[in-house]
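Missing here is one protein chain; the remaining ones are kept as they sit in the complex.
A, B and C are the chain letters, set down in written order, and residue numbers restart from 1 in every chain.
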Amino acid sequence: MTFQILPKARVNGWVDSLRPGHRLYGPMPADGAFGFSEIGEGQFPSWDYPTSLLPPKRVVLPPREKLLDFAPGKTRPALEKGPAVILGIHTCDMHALALLDRVYGEGVPDQHYLARREATTLVGIECLRPCTEHAFCKSMGTLTLPEKFDLHLTDLGEDYAVDVGSEKGEALLGGLGGLRKAENTDYGRLDRAMSEKWARFPYRLDFDASELPSLLATSYRSDLWEKLGERCLACSSCTMVCPTCTCFDVVDEVDFALTAGQRCRVWDSCQLGMFATVVGGHNFRSQRAARVRHRFLRKGKYQHEAYGLMGCVGCGRCAQSCLVHITPVDTFNALYRQRVEAEAQSAEVAS
Amino acid sequence: MTAPNGAKPKVAFFDFASCEGCQLTVVDALQTHLGLLDAVEIVQFREAMSERADDYQIAFIEGSCTRAVDEERLKAIRGRAQLVIALGACAHMGGVNAGRISQSLEAVRGYVYGAKAGTIDTGPVRPIGSVIPVDGYIPGCPIDREEFARSVTALLQGRMPSLPDYPVCAECRLHENVCVFQNGKACLGPVTRAGCGAICPTYHAGCEGCRGLAPGANLPSLRSVLAEHGLDARAADDSLRLFLSAELAEHEA
Amino acid sequence: MTPTLHPGGRKEGAGLNATRLHDALMQESIYLPIEASIAGVQPIAKLEKLFKIELPNGLSIQHEPGQFVGVSVLGVGEAPISISSSPSRSNGSFELCVRKVGSVTAALHNLKPGQTIGIRGPFGHGFPVADFRGKDILFAPGGLGLAPLRSLIQQVLDERHHFGRVILLYGAKNPSELLFTDEIETWRKRGDMEIHLTVDRGDEAWKGNVGVITTLFPKIQVHPRNTIAVTVGPPVMYRFVLMELLGKGIPEGNIWLSLERRMKCGVGKCGHCQMNHVFTCQDGPAFSYAQIKPLEEAL
Partner (left out) sequence: MATSRTQDLHVDVHYLTRVEGHGNIVVDTRDGRLERCELEVVEAPRFFEAMLRGRPYEQASHLASRICGICAVAHATASLRATERALRVEITPQTQRLRRLNFCGEMLDSHILHAYMLVAPDLVNLGSAVALARVKPDIVVRALRMKKLAGDLCAVLGGRHTHPISMTVGGFLRIPKAEELRELLRQLEAAAPDVEATVELFASLPLPSFARETEYVALRKPGEYAFIDGEIASSDGGSWPLESYREVAREDIVKHSTAKHTRHARESYMVGALARYLINHDRLHPKAQATAKRLGLTPACRNPYWITVAQVVELVHSYEDAKVLIDRLLTDGLRLEPPAAPARRSGEGVGAVEAPRGTLYHHYAIEDGVLTQANCIIPTGQNLANIEADMRALVPQILSKGKEEVTRSLEMLVRAYDPCISCSTHMLEVRFV
């Protein structure tokens, strides 16, 4: 692996050089938090930020996305292909985007997602310390880069180490002056940063994440779901902020003449009461407990079965936004304890 | 909407006990949606016009019913209109007017009108839906102008306006608001029906519940969240009482 | 060759592991409804109308019995509707039987011949009718369930020589809710199909069986191993019908159902139709009972 070295003093100039021809997104401060919004004229992203409110997913899968412009005889799909760059993506979110690529790319591919995604270059940033108390990326194996990436930066103090993962990434460095090949001392700095970093992150799951699918498979009838369901507000905050949630609703907007308009998709959530309700009023997950369970099973089991990738990347956003403190770490650990206790009991019975 | 031979549907606006802020928001909606005026024919809108016709298909009603005369007038409107739509919190669930249901009528009258209280004609505060059948609701205090425009579109398409069935928190997330609980304020968003674009939290205030309870609202859990953030039972009641008095009475019954 | 409307082509096996099939030439967007015209509308019961749909030149539906399409009234929305006619009778057009229950279905009911609607699909997996050959077929739809099943029944009747006995047990709430009664009469007249009807509540004119659909099962004898049973109906019906079918000894793999879920995309993305790890729209809506039995959320 060869790295290049970009002095921090050059970063803003680099960002400026990307403006022509790209829409730029990155973590921007707003009301004391950060969001991946469009970087305006004269603005620069924050490279060192705690986790963003919404994940960078919102750029490639906007909360409200036009699918069609319709009018009698003139209905056209709205495919957005303008080149964009997302700067400053944490590694957990990189893993989440890798899952999104699979969900929207496989089976019947979703051209709307793909058009936007293919026109987007991802620039990651290595996390050197936990972004919030809720992060459990180390347990979920997302503390380092996924296989595929475009560009990735690691903070070395005065400089960034730049790792190039794709031609798309390479292309962004095209006109950049002041970039040099990493030397031995740089590799030394990088190694140090990485090994110091590792120790700063706690393992927060009491078991190995690879056991998660089987743990959840045996926990389907756990009484924990009832308890969580009683507390859950069914507010959908957890799923709205999740970088791996992909569910959506489709709505039409029409003009007052009732002929022309737009069809849009908007984020939806399995935690909401009507999500699985069909005509006639039958709701396939009428209880909050069933909905909370569905969410955690989707995160820890179903997505893994379908794509071989975990449906939770340990970003901790859901934990941070849940007013009744329903968190993946607590939930998974509680289920694990239940299993250990159950096993201990049956061992006792057996002996 | 069925107007005779494809003509524009005729709509009329009426107000009862209210601040008329919802009608004002209708005027706002006309500012941003000039096409509205082409799509419908307004035949009665006392706040903005003198002309008055009693031939209409859609009646938008603002305000609560508080008097016997209101009841008669409501029934007359119901008799003429094909569709009756409750406009705003006062019509939908009593709104702030319902805040007085915890006090006796005599006490309320006496406090405001003193010795002359006896001459004041007023009764209990009622949402219009408990006086006449209502076909659709546009909640909020005031109503949201976009929702009003969407509702008119729905009516023109011959269907009832549909309301979000999820709580305000969902919209807060989509707007990337920092939850006001994190800044030490209380919020009723987790139990309140969305559709306002989480406007109060967006402006850094807690949701006051003006759109009514979301279906399946988990009130006991909300109360424990409020308690965790320093609101004792009385303070929690105070905040729920601003708009939700009538709904809570119903919910708890 | 007539291009097919199906955006991704047919997949084999579980949809989640299907390989990516992307035909950019043919399909710009899986969400773009094709404008199709209504060639005919026929009221068939109080709340149901049968629509005959014609696709624009050069396109044909090429569906399997049990598949569905997304039907759009642009500006109102889209609803998943099963194709009610059989591929064997497709002939450039197909039929949809729509019950008026809400926004989109009401808007559809207001449309007249010559007007257009949007069509996407066909989606999902239908009934593997080729695998049914050589078997006795027992159809047990309830209510609107006959609409999707009609496609399969027509197919079976059109290839009648491939199948053994063909039995239809059909129930509805009351006589006026029985669908396709004229067509059922023509089936009866063929003489090669055993038909039993029932209604939960009868009226003066009703001379037939009164009772829920399960009261029809004692009337028939089947060779369980050689019978394929296909049932489509409201969620509550399945549990009871399944009990009857299993009680008759029909193997789980021989019992087929079509499941209904909320659906917004038809292509396994929107998440609404997910039952445990399975997507109803892609992996179904037709399933054998053996396939869905392990799924806690299926029934």
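Everything that follows uses one rule, which is that a residue touches a chain if its C-beta (ideal position, glycine included) is under 8 Å from a C-beta of that chain, and two chains touch if they have at least 3 such contacts.
Quick caveat, the model's predicted, so the values are computed rather than measured.
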Interface partners of the hidden chain - shown chains only, full complex considered: B
Hidden partner chain, residues of subunit B it touches: 15-25, 27-28, 30-32, 34, 37, 42, 45-52, 63-64, 66-67, 70, 95-97, 99-100, 103, 107-109, 111-113, 116, 119-122, 141-142, 199-200, 202-205, 208, 235, 238-239, 242
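Going forward, only the chains that are shown with their structure count from here on.
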Graph class of chain-chain contacts, one of line, ring, star, complete, other: complete
Between the pairs A-C and B-C, the one where more C-beta pairs touch: A-C
Central chain of the complex, centres being mean CA coordinates: A
Chain centre separation (subunit B, subunit C; CA means) in Å: 43
Residues of subunit B touching at least two other chains: 157
Where subunit A touches two or more other chains at once, by residue number: 254, 258, 274
Contact footprint of subunit A on subunit C as seen in their complex: 7-8, 11, 15-22, 24, 27-33, 35, 74-78, 101-102, 116, 118, 234-236, 260-262, 264-265, 267-272, 274-277, 282, 296-297
Subunit A contact footprint on subunit B (complex, rising order): 33, 35-36, 38-39, 150, 152-153, 156-157, 165-167, 169-170, 172-174, 176-179, 181, 189-191, 204, 215-216, 218, 221-222, 224-225
Residues on subunit B engaged by subunit C in the complex (per definition of touch): 157-159, 162
